[in-house]
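After this line comes chain A, so read on.
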Amino acid sequence: MSALYLTLLIPLFAGMLLALLGDRRGAAVFNVSASAGGFAASVWLARTVLQQGPLGGEAGQFHIDSFNVYLIALTALVGATTSFFSAAYMAQEQANGRLGPGRMRLYHASYQGFLFTMQLALTTNNLGVLWVALEGATLATVLLVSLYRTPESVEAAWKYFIVCGVGIALALFGTVLLYFAAAQVIPDVENALLWTVLAEHASALQPVVMAIAFVFLLVGYGTKVGLVPMHTWLPDAHSEGPTPMSAVLSGLLLNVALYALVRVKILTDSALAGGTVHDPHLAGYLMMGFGVVSFTVAGLFLHRQRDIKRLFSYSSIEHMGLMTFAFGLGGPLATFGGLLHMTVHSLTKSAIFVAVGHASHIARTQAIDGIRGLIQTQPAVGWGLLIGTVAIAGFPPFGVFTSEFLLLSATMQSYPWLTVPLLAGLGVAFAGLFRHLHPMVYGDRPEGQQAVQASMWPVVLHLVLVLWLGLSIPTFLAEWFDQAAVLITGRGLL
Partner candidate 1 sequence: MLEQLPLYQQAILTLAALVMFTSFALLAQSRVVPMIHVFAWQGLLVAITTGLVAFDSGKHDLYISALLAVLLKALFVPWLLHRLVTRLGIDRDEHGAEHPATVLLIGALLVIFCYYVAEPISELSASVTRNTIAISMAVVLLGMLMLVSRGKAVAQVVGFMSLENGLFFAAVAATHGMPMVVELGIAFDVLVAAVIFGVFFFHIRDSIESLDVDQLNRLSESDE
Partner candidate 2 sequence: MNDWLLALLGTLLFVALAPLFAAWVKRVKCWLQNRSSPALLQPYRDLRRLFSKQVVMAETASPLFVMTPYIIAGATLLAAAVVPFIAVNLPTAAIADVIVLAGFFSLARFFLALAGMDVGTAFGGMGSSREMTIAALAEPAMLVAVFTLAMVASSTNLSTVIDQILAQGLVLRPSLLFALLGLMLVGIAETGRIPVDNPATHLELTMIHEAMVLEYSGRHLALIEWAAQIKLLIYGVLIVNIFFPWGIATHNSVTALAIGAAVVFFKLMVLGALLAVGESVLAKMRLFRVPAFLVLALTLALIGLLSHIILEVG
């Protein structure tokens, strides 16, 4: 348990300290070391779970099983590598005079605060606390989106705040309904929101209430996942905030929101299993529908983007749609693919945003038209962006290909006709990404474009991991995915 507490407490106290101490010289270094410490603690936690099995017990406030343990480690990893990038990037921003010490204090404190809410959302066993943590994540990041105080960034932050606030409020309504259903069957009401307790009684929960609750939760958490049509905040928030923020939003927040959604889907599925009142697969159908719509719409929107960060945030919507579709499809194969996709997308997308951050510093603009000839100016950034995009577009041998392949096979099994739009969507998205990417990476280098101080090793690390996952998934990870698939669908693959 001490590993668990460390995972949570390191970002919490680091955030408080950074808020208290302000922007001293060592703040960025402290931010990096705290994130690295958090990662170390999460690795320790993962090792413990690997050796001892699920942590937290029946009625504990925390619960670590094979579904969230890898997400905890992933979150801490992305948090740590992005903090390295953030140190270099934010130093450059300060040097450019865009940010003062007060904003830097806010930035660092919010960064750690955000990591804390992510870890709290992942580790907690209480669905109410999960909600509180996700709302806390909005609150921690909303002031970062408007960090530059330009009219655009303030607009983006306001939209983020209002849209996500309303969305998450609907999720709370769903949680209340869930608690209502639970209180009817669970004798100890104080524990009726604990996920483990709920899972045990899930088949006795009232199907009608659970169906209504799930709709609220889907719309609510779906807003945070970035599902169309609740996605409007996402491209704005990603494009206007500092780039490290875009990396962790895309890499972590969306994942955690989807995690919350899948947790309640498990309960809803058991409650509806009898199928007397509603279709037993109702939750799955809803998720499939939202997933396909998000996937398609985001793929089309890729083509008309002019801002490089907006481009990749639409790509995030597309991939979140794909994962939502995977979990909605159900079945061990699709679920396995979905879990893998969560991992590889998170790694790849944060790597891309790191490269994008450096690219926009080189070109001094975020407009796609202004970014040209990256490979000539700074080959590391150019190649990083190129390979990252190749990976995210689903080329073999990267992990994204593997997960998309698994997902397509699963679709072929259950709904063969759906593979056609999925493949078409992947093609459209591929075209959308590369028509913009090609001139940025290759094109002619503008006069006077200079290389910048870049820390590219997070990109390398992430892409190597993605490559590794594409070539061979380590046994322990495959076992976790499999156990999680058993948890989510009732059947395993291995």
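One rule holds for everything that comes next: contacts are C-beta pairs under 8 Å (C-beta built on N, C-alpha and C of every residue); 3 or more make two chains touch, one makes a residue touch a chain; residues count from 1.
The set was built so that all candidates are chains of the complex that A comes from, given by their letters.
What you see is a predicted model; the values in this text were computed from it and never measured.
Q: For chain A in this complex, identify the touching candidate from 1 or 2.
A: 1
Q: Over in the complex, which chain A residues touch candidate 1? Could you list them?
A: 61, 126, 128-129, 131-132, 135-136, 139, 142-143, 146, 149-152, 154-159, 161-162, 165-166, 169-170, 172-173, 176-177, 179-180, 183-184, 189-193, 206, 208-209, 212, 235-236, 239-240, 301, 304, 306
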